[in-house]
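Removed: one protein chain of the complex. Kept in place: all other protein chains.
Up next is subunit A:
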Amino acid sequence: MKYTEEHEWLRVDGDLVVVGITAHAAEQLGDVVFVELPEPETQAAQGDEVCVIESVKAASDILAPLDGEIVEVNEKLLKSPGLVNEDPLGTWFFKMKIDDMSVLDDFMDEDAYNEMIG
């Protein structure tokens, strides 16, 4: 698993990259009450705001970690946004198709991420 500075986790699943948020991010956000997902088959550029997470406290965005096409979104989150808090590492938001998987090497591994969040 790889991690971004925006507190997302990235997992490779065949030719797709699966994206979720870290336990640290979920804890900082607090109880999630609403998730807005992108439409499938959306082209996204790295840094695009593709999802919105509303917690009891505030709204925050999930940024596309890479350039690519969003091919699938986790519609379970629409009915059960609390899954993000219950199991952050097991709860994905969307899956992206990217051209070159080798760019994943540039992201942090678990040790580097844990060091970043201190």
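The rule is simple: contacts are C-beta pairs under 8 Å (C-beta built on N, C-alpha and C of every residue); 3 or more make two chains touch, one makes a residue touch a chain; residues count from 1.
In the analysis below, contacts and distances are computed from a predicted model.
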Name the chain not shown, per its UniProt record: "aminomethyltransferase", "ATP-binding cassette domain-containing protein", "MFS transporter" or "Cytochrome c oxidase subunit 4"? "aminomethyltransferase"
Looking at A:31, A:75 or A:99, which makes contact with the chain not pictured? A:31
Can you say which of A:1, A:23, A:52 or A:103 touches the chain missing from this structure? A:52
Residues of subunit A (touch criterion as defined above) contacting the omitted chain: 30-31, 33-34, 36, 52, 54, 56-59, 81, 85
